[in-house]
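Below you will find the structure I want to go over with you.
For this depiction, one protein chain was excluded, whereas all remaining protein chains were kept in their positions.
== chain A ==
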Amino acid sequence: MGDVHEVPRPRIATAHLAQNIGKPVCFVGRVEKIHPTGKFFVLSDGEGKHTTVELSEPLDEEISGVIEVVGRVTHQATIMCMSYVQFREDKSPFDLELYNEALKIIHEFRDYFPFG
């Protein structure tokens, strides 16, 4: 499958999953729920839409708050997670709605924010 961290990973929201099937992406969202097995969890994006993130190995820690996932979009329009990172919110909460607006800008002005 290749190391997905060595290639461009467009930042997307839930609405863009369908156009990115099979491709490496970067998704930022808030944890809504974690499956009891720890093998998948649900994130909501800045528009409140939900995306399911699958893991090859179950989670070995509690996750909460805003998570940035790097992975590949599956044919079921879920994300197969290769790595994730929790955004720090100890000093200030992360404005996910504003991030979503920024995504719209970078998608509209791809020339000035190229992925790859």
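Following the convention adopted for this analysis, a contact is a pair of C-beta atoms (placed from the backbone, for glycine too) under 8 Å apart; a residue touches a chain by one contact, two chains touch by 3 or more; residues count from 1.
Please note the rule applied: contacts and distances are computed from a predicted model.
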Q: Consult the UniProt record of the chain that does not appear here and report its protein name from "Replication factor A protein 2", "Two-component response regulator", "Trafficking protein particle complex subunit 6B" or "dolichyl-diphosphooligosaccharide--protein glycotransferase".
A: "Replication factor A protein 2"
Q) Among A:V53, A:V66 or A:I79, which residue is in contact with the omitted chain in the full complex? A) A:V66
**Q.** Residues belonging to chain A that touch the chain removed from view
**A.** 5-11, 26, 66, 70, 85, 87-89, 91-92, 94-95, 98-99, 102, 105-106, 109, 111-116
